[in-house]
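Missing here: one protein chain of the complex. Every other protein chain is in place.
== chain A ==
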Amino acid sequence: MDNKELIIQKLKENFSDSIVEISDFRDDLSITIKPNVIFDVAKFLKENDELLFVMCKDVTAIDWATRKNRFTVVYHIYSFKLNFNLRLKSNLEAEPYQIESVTSIWQSANWYERETYDMYGIEFLNHPDLRRMYMPEGFEYHPLRKDFPVLGIPGSLPLPQKPE
């Protein structure tokens, strides 16, 4: 059995109700799951003895602007045992845009989730330290949302006053 079949079979055995979509495009396996099970799926993928996805390479999001499910949170994880990259996706349906944090499973997700929160305004529940990553504290907007203008909102970022 090859890696893809193994992963799909293992997930179907345990989370058959929660899998929304499985896509295998150009040898990249993407599995879309429901947002409420992200923590359990992540824990399972990491701790199952045959899978061992111990490395979280990236957490980010996509803003689809006009779609019904506006945001998709994307996780890229890697298994040394299988030498396999897996993409996990989860569509957020409505405001408030919230999803469970996976920082307690993969420590590396800490700053990725902070960045995603800063840029898209997606709240990661039970994150140990959910502060902005790049923008100054007190900034009210989320710059990578599609409704944010490229040149920013005038006056939203303070500048020191010019002397004299």
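As a convention for this text, a contact is a pair of C-beta atoms (placed from the backbone, for glycine too) under 8 Å apart; a residue touches a chain by one contact, two chains touch by 3 or more; residues count from 1.
Operating definition for what follows: contacts and distances are computed from a predicted model.
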Item to check | Omitted chain, identified by the protein name its UniProt record gives, among "Energy-coupling factor transporter transmembrane protein EcfT", "NADH-quinone oxidoreductase subunit B", "4-vinyl reductase" or "TolB protein" | outcome: "NADH-quinone oxidoreductase subunit B"
Checklist outcome for this item: Missing-chain contact, candidates A:1, A:94 or A:150, resolves to A:150
Next on the checklist: For review purposes, identify every residue of chain A that touches the missing chain, sorted by number.
Outcome noted: 134-136, 143, 148-153, 157-164
